[in-house]
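Excluded from the complex is one protein chain; the other protein chains are retained at their positions.
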Amino acid sequence: MQTVNFGVIGYGYWGPNIVRNLTSIDGSRVAAIAEISAASRQRAQHAHPSIEVTADAMELIRRTDIDAIAVVSPVWTHYELARAALLNGKHVFVEKPLTSNVAQGEELVELARKKNLRIMVDHTFLFTGAVRKIRQMVDEGALGKLYYYDSTRVNLGLFQHDVNVLWDLAPHDLSIMDYIIRTSPEAVVATGQSHFSGLEDVAYMTIYFPENAIAHINVNWLSPVKVRTTLIGGEKRMLVWNDLEADEKLKVYDKGVQINNSEGVYDLLVHYRSGDMWSPHLEQVEALRLELSYFLECIVSGEDAFNDGCAGLRVVRMLEAASESMSKRGSLVYL
Amino acid sequence: MQTVNFGVIGYGYWGPNIVRNLTSIDGSRVAAIAEISAASRQRAQHAHPSIEVTADAMELIRRTDIDAIAVVSPVWTHYELARAALLNGKHVFVEKPLTSNVAQGEELVELARKKNLRIMVDHTFLFTGAVRKIRQMVDEGALGKLYYYDSTRVNLGLFQHDVNVLWDLAPHDLSIMDYIIRTSPEAVVATGQSHFSGLEDVAYMTIYFPENAIAHINVNWLSPVKVRTTLIGGEKRMLVWNDLEADEKLKVYDKGVQINNSEGVYDLLVHYRSGDMWSPHLEQVEALRLELSYFLECIVSGEDAFNDGCAGLRVVRMLEAASESMSKRGSLVYL
Amino acid sequence: MQTVNFGVIGYGYWGPNIVRNLTSIDGSRVAAIAEISAASRQRAQHAHPSIEVTADAMELIRRTDIDAIAVVSPVWTHYELARAALLNGKHVFVEKPLTSNVAQGEELVELARKKNLRIMVDHTFLFTGAVRKIRQMVDEGALGKLYYYDSTRVNLGLFQHDVNVLWDLAPHDLSIMDYIIRTSPEAVVATGQSHFSGLEDVAYMTIYFPENAIAHINVNWLSPVKVRTTLIGGEKRMLVWNDLEADEKLKVYDKGVQINNSEGVYDLLVHYRSGDMWSPHLEQVEALRLELSYFLECIVSGEDAFNDGCAGLRVVRMLEAASESMSKRGSLVYL
Partner (left out) sequence: MQTVNFGVIGYGYWGPNIVRNLTSIDGSRVAAIAEISAASRQRAQHAHPSIEVTADAMELIRRTDIDAIAVVSPVWTHYELARAALLNGKHVFVEKPLTSNVAQGEELVELARKKNLRIMVDHTFLFTGAVRKIRQMVDEGALGKLYYYDSTRVNLGLFQHDVNVLWDLAPHDLSIMDYIIRTSPEAVVATGQSHFSGLEDVAYMTIYFPENAIAHINVNWLSPVKVRTTLIGGEKRMLVWNDLEADEKLKVYDKGVQINNSEGVYDLLVHYRSGDMWSPHLEQVEALRLELSYFLECIVSGEDAFNDGCAGLRVVRMLEAASESMSKRGSLVYL
């Protein structure tokens, strides 16, 4: 297999992980890193003496020996950088969320299609053992018809400068939800509040799905404790995913409810079923490594990833709708 | 002090606790119990051989030797029973929520005022050690300006026959919130879904307060695990109240955020403060016992309780607004 | 079935539970309660107006209309009371531990055998869903060969007046261990310390079994937190029983170790197996109720219980050995 040459734009919080993985995976190489901050450039050069480090992102994008660009810079720069990369014939790996709005995302998806290039959005969680196991269980019908998806993702900080807490944290949940729930969401309601800079630091989002399925996401930069918990309720089984557990991240409950509503509301016969709990052993691979390996495969095979530009666009579509709803204090926005 | 004679209407899930406490508190006595179910009447008679047990609630309400009525029957019966009790000159202790709608609640409050009788709504949590300590901390300014109040109250069942999950579980949170946040809420947004009987079994509610404070309540009858957790974020301190902990229910975090926004959004300087955590020792009294003793005091003194009909009405007002919002899938409803 | 008439001696902490169950189980009746403390007699009379309450235990023991005596008094009184009861032809249910020493226990067992009467020792934990499930798993070979049994039972108080922490708390663990591990222990080592009254309030006990199985019990009256955790390691599976969990008390781990020691210690090949965790649903019956029903069955059938005098004696034998070892600061005492 031919080596894919990467240019990595951005060496802040997440960029070092991208570079570390791309330099150690067979089949990829980092040719150059572009980073606007002098201090971060110095960190990059010290950690990777053999990689060229520059301040100029366009320099990477124009280099003919580079096959793919990883965009790991602030959200508001994604569109411009990814677009330039595609126009220069590069495959693109973009940090989540794909773009700042739907129009930008649509343009990128269309451009990649025309140029027959791959876009992958970094929805890292889809490559964790926990999410892969949940998807497998849903696919096998182990949970039955899905009733709800309810996620809480809160902690103290890190405040972002350019996006609110919804655009910062909810892409994780929305991409996972998009991966697990196989029907298209219908509408969104979001509420929230900002307490400092004008950007919301606390936000709540409800997503309506067909057939009475509902999803809810609670994100918060002002929580004294870190919480990463998702509850999924199905007709047959229910599960709790606590990503902060070292082991036993996933607990599957053989619990359920059955209601026989034969003769009107006052004759409801509710049966609760309460069986064993089961915590499947999860693979311990680094999700980002798996994702980047998959990106290489997609580049080589020419096939689109399941977390391609369209997947990224679906997430941006929900975020844009949520922003609109939140700005109107919770009005329903159809997707 | 003269003994207050009680008639207790309803001997289902909660009624036995009311009777047990009223019979053991100094200054009160249960003269009679009314209960519609023959099986429950039998339970009542067996547990309290010396108390008269009847099927007819109006019998109690009309008895002249009875001073006060405890209404511990389904929500849809509260208004009619409480109204009849007030009209017959009885003080009233009503299970939460006070009534099924605002109009009923307003009528009861007005009627009690005219007759100079006491109504107390059973907002039991206000009498727990945890809530009393939180209120004390807020009053002393220990948390500083309140940013948010975020509660999760989920478990498997118990499905109610006459009200949805919001009217069943959220009164707890709304009454606590009403007790702790001393400004009036401005508007409500609610979303939810029903999966069985037409009554919502999953619901989410956002409450907007003045000065950027926001509250959120997550209630669910379909959760595989029981959760009773409230996060409260303030300018000076933040707290987590986990009511399922045997000890250490309340944890107060000396944590905070300070943002110096001197020169525009990209120059934000965010300072996180992370200090000690402190878990105050809480009193171990039975909340209901404390509440009923307080009801006796109010009857004797002729003063209104802080959890009087008006407090109950404020909660019903929020529930009614939430129902309206939920039925429109999340539209903003002003209070 | 004929009703068994009980006399209950002792109405302190545990006695009320015995009386409550014996009065509500079909086939038994409490004829009289003997209690030395006037205050406790008053409590007993108030809770059970129709039961005769007396200060004189011998009065009960001599009554001809009483078939069985429950001895729920301090440990040092067990022998004398149980002996008198047996001599008067009564079956005996004795609070744990059976007696204060082995000689007394042996005499009671022998006396019951001669008189063909039943002795049951109140090893309540053997009737919990958790212990019954563990026993079932061991019997089915689900854990494989047992490697160790390790229990921690610590909390703040309650200091006993007549026995040290080992005699107070360890009987629970020793009776469970005796029920689960089907071979006879060989020897005991115990260490401990007293800080107040001369009675040890912190103690540790190791029990050696054949074939390299080992058990350890950690009991402590001076712990700031309550812990009730038992680890059991087997060749095939391992389990953790946390009795303080509301649900999921029992967690079974499909984990193990395999060592191929082909060519000496430096060529050890250690294989760790790490599979799923499984938490079986446990029955929610009251253990004491189940135990007392079983006692009735034994009385009727004339068969000895598995928690009979011999079982109680095996526990006392280990306690006596532990006391001897502890007094010599940890010397090995054979059983």
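Order of writing sets the chain letters: A, B and C. Residues in each chain are counted from 1.
To be clear about the criterion, contacts are C-beta pairs under 8 Å (C-beta built on N, C-alpha and C of every residue); 3 or more make two chains touch, one makes a residue touch a chain.
Since this is a predicted model, take the numbers as computed values, not measurements.
Asker: Which residue, A:Leu87, A:Leu244 or A:Val300, contacts the hidden chain when the whole complex is considered?
Answerer: A:Leu244
Asker: For the chain that's not shown, point to the residue among C:Thr77, C:Thr124, C:Asn220 or C:Ser323 touching it.
Answerer: Of the candidates C:Thr77, C:Thr124, C:Asn220 or C:Ser323, C:Asn220 is in touch with the missing chain.
Asker: Which one touches the absent chain: B:Gly12, B:Gly129 or B:Pro280?
Answerer: B:Pro280
Asker: Mind pulling the chain C residues that touch the left-out chain?
Answerer: Within chain C, the residues that touch the unshown chain are 147-148, 150, 152, 154, 156-159, 161-162, 187, 189, 191-199, 202, 204, 206, 208, 212-214, 216, 218, 220-225, 231, 233, 238-240, 251, 253, 255, 257, 259, 261, 265-266, 268, 270, 272, 274, 325, 328-332.
Asker: Please give every residue of chain A in contact with the chain that is not shown.
Answerer: Residues of chain A in contact with the hidden chain: 225-226, 244, 246-247.
Asker: Taking the full complex into account, what residues of chain B touch the chain not shown?
Answerer: Those residues of chain B that touch the unshown chain are 247-248, 254, 274-281.
One rule holds in what follows: only the chains that are shown with their structure count from here on.
Asker: Could you name the chain whose CA centroid falls nearest to the centroid of all protein CA atoms?
Answerer: Answer by centroid distance: B.
Asker: Same or different for chain A and chain C, where same means more than half of the interface numbers show up on both copies?
Answerer: same
Asker: Could you please state the distance in Å, as a whole number, between where the Cα atoms of chain B are centred and where those of chain C are centred?
Answerer: 43
Asker: Taking the mean of the CA coordinates per chain, how far is chain A from chain B in Å?
Answerer: 38
Asker: Go ahead and note the Å separation of the Cα centroids belonging to chain A and chain C.
Answerer: 53
Asker: Specify, in ascending order, the residues of chain B that touch 2 or more different other chains.
Answerer: 225, in rising order.
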